[in-house]
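These notes are about the structure you will find just below.
A single protein chain has been omitted; all remaining protein chains appear in their positions.
Right, subunit A next:
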Amino acid sequence: MSSDSAQSGDSARTDAHGRPGGDTEAETMVRVDGLKKYFRSSSGLFEGLSFDPSTFPPIHVDREPVKAVDDVSFDIRDGETLGLVGESGCGKSTLGRTILRLLTPTEGNIYYKGSDLAELSGSDLREMRSDIQMIFQDPQSSLDPRMRVGDIIEEPMWAHGMLDAEGREARAKMLLEKVGLDPHHYNRFPHAFSGGQRQRINLARALSVDPDFIVCDEPVSALDVSIQAQVLNTMEELQEEFGLTYLFIAHDLSVIRYISDRVAVMYLGNIVELATKEELFENPSHPYTRALLDSIPVPDPRDSDARGVLEGEVPSPTNPPSGCRFRTRCPKLIAPEAYDLTDREWTDVRAFMRAVDRRTIDAAPAAELREAFFEQGVPGGDAGAIVEEAIELVATDDSAASQRSASARAKWDEAASLLVGSFADQSICARERPAYEVEPEFGDGRHFSACHLHR
């Protein structure tokens, strides 16, 4: 996966056939290689300016981009549905739009049937657009309320110069029928339709130019469950009939499990795991995937599995963590090799470090802190010395009254940066970006996992 570096369009195609362990039956339709999409915040005159009187000159221009999609590589095979799942803000929609070239990629290549979409522009790109289509989340706002359904469906054909007026109308009516609507609705306006029906109109419009590849961005998340099932079933039937390839973006893991052939999990601009559906859901190998799967409420009251709740919040995409992006919240963060810690000691140290860093605890006397975090005693050696120093900094033994003061705050910060600097930043998770192949337990597809536990 990420080991495949930049290649020309043609070799990418042949390579997809000859790769060891790869699925050789299906041809690669889309290949995304090292794709990056950064957004610069240029929304105001003084945007990015910061003032710091302690330096000279005291004003900085600081334009860190938002790294929405950061170095993502994967293939989409002919005729498959690739599910792309992640939480809000992880970059999944940006990725979908960049693949369609609705957004210009910052770096990287997107090969569609061998030609590089990232290089295309103008009329070439426009021509390509009849092959690739998109369906949006909100069935209300993606249809022009002042256009008739027939015109909505015919517009893409008209834009691409397909057929004559009569042919277009015939095709639009045929498509209405295919997506499960009445061809007699040809002259109605979108407001006369329910949410599920509007999404069907969207489907018909996307199909009008006879595309091979459709990016579906949360197509059913605005719909009620019973309607959702109807639309999902229609999408599957259409895929069969028209030989479509879907990139199906969603945050709902149940929907992803139903519709996908393979699933990619995204976190903070990176793909952290990619495997066939059965493998990913039954043998998740990345701690983030596991956390996601654990936190879905299962519609079964007898399912008593404890929820593995994820601590903390997603970091800012302007300044993502080094190495593995999930490491700041990962329950499996690997102990730095520099210290000789047992698993149990490392668990204690990690919990203490995160509590101080996130300030989820209140200042307390040193003895109380030791008891709360280090039931088995503070570890010895260098690690223990660092922990003791941090406890010293945050403990309230000598200055119980001054906890609100600025100096207490500064000390707390110092303790946090000491702990994070000595432990979290030394871990392999912080130093190297992970990318591993895991032996699949279900099926024989490839299983990619970006976690150092599999090194």
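The rule is short, and it goes like this: a contact is a pair of C-beta atoms (placed from the backbone, for glycine too) under 8 Å apart; a residue touches a chain by one contact, two chains touch by 3 or more; residues count from 1.
We adopt the following convention: contacts and distances are computed from a predicted model.
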Per UniProt, the name of the complex member that is left out, chosen from "Branched-chain amino acid ABC transporter permease", "3-keto-5-aminohexanoate cleavage protein", "Putative membrane protein" or "Nickel import system ATP-binding protein NikD": "Nickel import system ATP-binding protein NikD"
Contacting the left-out chain in the complete assembly, out of A:194, A:322, A:342 or A:407: A:194
Touching residue (missing chain; options A:36, A:251 or A:332): A:251
Options A:64, A:144 or A:182, residue touching the unrepresented chain: A:182
Contact residue for the chain not shown (choose from A:122, A:161 or A:301): A:301
Among A:291, A:333 or A:435, the residue in touch with the chain that has been omitted: A:291
Subunit A residues touching the omitted chain (full complex): 87-88, 140, 180-182, 184-185, 188, 191-197, 224-230, 232-233, 251-255, 257-259, 277-278, 281, 291-303, 307, 309-310, 313, 358-360, 362, 404
